[in-house]
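Left out: one protein chain. Kept in place: all the others.
For chain A:
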Amino acid sequence: MAEAHPVGFQWVMEAKGRGAKVFHVDPRFTRTSALADTYLPIRAGSDIALLGGIVRYILENELDFREYVLAYTNAATIVSDEFVDTEDLDGLFSGYDPRTHTYNERSWQYVGQEETTGYRAADRERDTAAGLRHESHGIPVGGQVRRDETLQHPRCVYQILKRHYSRYTPEMVERVCGIPHEKFLELARAWTENSGRERTGVLIYSVGWTQHTVGVQYIRTGAIIQLLLGNMGRPGGGVLALRGHASIQGSTDIPTLFNLLPGYLPMPNCHNHATFTDWVDSIRHPGQKGFWANARAFGASLLKAYWGDAATPENDFCYDYLPRMTGDHGTYQTVLNMIDGKVKGYFLLGQNPAVGSAHGKAQRLGMANLDWLVVRDLFMIESATFWKNSPEVETGEIVPEECRTEVFFIPAASHVEKEGTFTQTQRLLQWREKALDPPGDARSELWFFYHLGRIIRQKLAASDKPRDRAVRDLKWDYPTHGDLAEPSAEAVLKEINGYEVATGRPLSAFTEAKDDGSTAIGCWIYTGVYADGVNQAARRKSRHEQDWVAAEWGWAWPANRRILYNRASADPEGRPWSERKQYVWWDADKGEWTGYDVPDFEKKKPPTYRPPEGATGVQGLAGDDAFIMQGDGKGWLYVPSGLQDGPMPTHYEPAESPMRNPLYGQQANPTRKVYDNPINSVNPSPPQPHSDVFPYVFTVSRLTEHHTAGGMSRTVPRLAELQPEMFVEVSPELAGELGLAHLGWAHLISGRAAIEARVLVTDRLTPLRLDGRVIHQVWLPYHFGREGIVTGDSVNDLFGITLDPNVLIQESKVGTCDIRPGRRPTGPALLELVDDYRRRAEMTGGRPPIVTTDASEREVG
């Protein structure tokens, strides 16, 4: 955090100054480690074993915050007797289908609800990263659940969790992670001792955590701990994600993602969203409780914002204009389709996949096989020049005179040359004022896409093709101003906020959304950002003039709420858990919720409210159902539905690992997304032979002085000067073993590529002794490429493409490689080197074995 989010880290130091204990877990000792109380080195890819060890420590010693756990989590809920755990199936849960490598979730359900979920096409859900739609809400569950408030029932979640993690002992943590067990116990003690009524603990991760084949389950394990310890929805608690781009949260909420529409509404698929009603019912699940009951209003209002007057209740608001998914249309599948010649055009908007995405060669060969490419950036990036300056041009795999891709580079406006909002990592929208006009041909994305749309609409204005109606009917009338005809960002923000169609009055809350066409809302979770016709995101009341919650600085979704699920900061009766940690509470005299923040609860619903028999929607939530976006109002220790890879996190080895999984016969995530394409490959891991060809583990991350793929930092003289060269950090022990000299050169080889880097010998990396052997890890920054002021090989070239099954994010924080002293060969000799390794490892194509236990046979039978 001190490296990649230094200014955010000031608050960790502030907390430390007030007595907080800071633990840092990382494969490499960093600036964060230097300032922490305790640093724990960890083997990359083993975090679930560590966190699972903490869960076991809490449960074995009954250190959970019992009142919180009983009231606000599903610990007491009883699970189906059809459920079988990984502990009994050698690393698989019940319901695994070895033909599709997916689970049928039926047996994971709460008891009595086995039929409510039924068969969901799990492979299709994996292909469309369906889990992402739960970013703002949990999956619904039906009816009333059976509970055992004593937590003794053998099939209640609490007991299932306890059995599941029973083997995650301190000794096992040491064997899997390489963390000495006394250090583990120090962490476990500090975390539990600093949680409860009087104290809270926070878990902070950077999004490298998501770049694993079990990335979602990493975060799930953290959530289990924080729920057991009562750290969710309370000040100083939570699971905080440190995201890496100025508005990456905004571009998820208002998604430039294939499987979502704004506000986490799913992009329809052709299989089960044939009609508008099918689509909204799949979101709201009629008859079930929770806030998603209003999904019909959110869906109708979005379509109304898109298609304006053309969208009417009679034509289902032009629902038929929406394109339909049939499977995986994600970035990696798309790139493989480019290589296969199926894609003609590509826009790159401030992203540099030639350096930033996994398997750089696949990215570049894909772009070299397009008809046209449009690059919008501030600088000439590697993804714009792959045809003249790339590793493949050197090796002869791309020949400029034979590469047909037509490339348009359209310069972009910088953040000071346009106005608009960023959503930062805590869901806070901040409006930026424009300082000056962009230079020359540089234009904002707002300008580029508004005018591109305007020109396309002009060209199609006379078309009578049915497919062009969605374009012609589009509401595309943003006012423009100035010499450049810049569209009004405020007008767009007002549409995002939503307005009453008849009067144009901006809406104040998403509860005003209607399903009759009388409201238009571009992104329902952002409703309120333009309340009362005021740009709330532009608020800049000084921190000196308001309290520590700072509710009048910018605007946070939803409803300017700064801590989600903050109903849990009060006890079931609505009283603060302690005076020290009071945040939101029930004011009995006024009959309403109040506090420092906007209560995450219906303002007038008393803690004593119990839903009448058969109540659905919001009325179905009781006065102590703190997790209001969850179908049962509870924080989920156990997830009966909605995850591809199991209801509880389980340690699997990375897709590429030098180690056999010490916990299960099942080596790696049995539901991970793999691609069969000749360009892609996975280095062998046990129990396959030849894993010794790639004996070292490498991991990558950021430097303070550079940003992502380097397009905004290797091009900036000050920053280029501070970190001028690609390097690899190597422990003194490994340097000795390989004969690597400090400041000399080394090259690293995987089944995809070989790259070179300067050697930095440092004890920031330490060999891990685990399971009777030594594992060496090396670290590299992923910022380098061939353009800009400072250049170097791109480490993402070393990675293959294997994805997390829930969200289709690639495993690019851990891989295996070999390391040799000296510089890599160049030209065709470079290809020969990589081919030689592939031959030795027998990487002949095809997918690696997904199931590595014989338990699956029992399951299928």
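Quick note on the criterion: a contact is a pair of C-beta atoms (placed from the backbone, for glycine too) under 8 Å apart; a residue touches a chain by one contact, two chains touch by 3 or more; residues count from 1.
By our rule, contacts and distances are computed from a predicted model.
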What is the protein name, per UniProt, of the chain that does not appear here: "Peptidoglycan glycosyltransferase MrdB", "ABC transporter ATP-binding protein", "Dehydrogenase" or "Cytochrome c oxidase subunit 3"?
"Dehydrogenase"
One chain isn't shown here. Among A:Pro98, A:Pro411 or A:Gly617, which residue touches it?
A:Pro411
Cross-chain touch to the chain not pictured, restricted to A:Ser94, A:Gln109, A:Ser713 or A:Ser750, is A:Ser713
Among A:Glu171, A:Glu193 or A:Glu433, the residue in touch with the chain that has been omitted:
A:Glu433
Out of A:Phe347, A:Tyr609 or A:Trp745, which touches the unshown chain?
A:Phe347
Among A:Gln424, A:Gln777 or A:Thr852, exactly one should touch the missing chain; which is it?
A:Gln424
Of A:Leu63, A:Leu161 or A:Leu493, which one is in contact with the hidden chain?
A:Leu493
